[in-house]
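Structure first, commentary second.
Removed from the display is one protein chain of the complex; every other protein chain stays in position.
== chain A ==
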Amino acid sequence: MNLNLTLIGQAIAFAVFVWFCMRYVWPPVMQSLQERQKKIADGLDAASRANRDLELAQEQANETLRESKEQAAQILEQAHKRSNQMIEEARENARLEGERMIANARAEIDQEINRAKEELRAQVARLAIEGAERILESSIDEAKHRELVDKLATEL
């Protein structure tokens, strides 16, 4: 085993290889490794964020659904109330109208009766005067007795 120049040659070759590796091999590989690591980390991050967003959205959707259901129930209830109210109002109106119509009819009847009474009275007065004329056979001062007869007629 003789030591010779090979030793120095090997050392030089070794140094050159190490230099080359340090300069041209290690950095790009390491860089791509780190970049990939970062990319994967970012991807995982994004996935978890998306998951969280999805959960949030689902929650929101549920909330909205619940709210709309509530609203619908409220609206339905209001509609019910309103329709009941309308029916009630209509009923009340109808009742009032009926009453009014009855009152009108009554008033008309009363009027009719009064008018009939007036007519009758007038006729009675006329008849009474005619009768009295015939009985007395003399003319009566119509102007003089008119008040008297009318008074009589009102007493009928």
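Heads up, the rule we're going with is that a residue touches a chain if its C-beta (ideal position, glycine included) is under 8 Å from a C-beta of that chain, and two chains touch if they have at least 3 such contacts; residues count from 1.
The rule is simple: contacts and distances are computed from a predicted model.
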In UniProt, the chain not displayed here, chosen among "Carbon monoxide dehydrogenase", "PASTA domain-containing protein", "ATP synthase subunit a" or "Peptide ABC transporter permease", goes by "ATP synthase subunit a"
Sort through A:Met30, A:Ile75 or A:Ala116 and give me the one touching the missing partner chain.
-> A:Met30
Contact residue for the chain not shown (choose from A:Ala15, A:Ala72, A:Ile87 or A:Ile109) = A:Ala15
Out of A:Thr6, A:Ser48 or A:Thr154, point to the residue that touches the absent chain in the complete complex.
-> A:Thr6
In the complete complex, which positions of chain A touch the hidden chain?
-> 1-11, 13-15, 17-18, 20-22, 24-26, 28-33, 35-36, 39
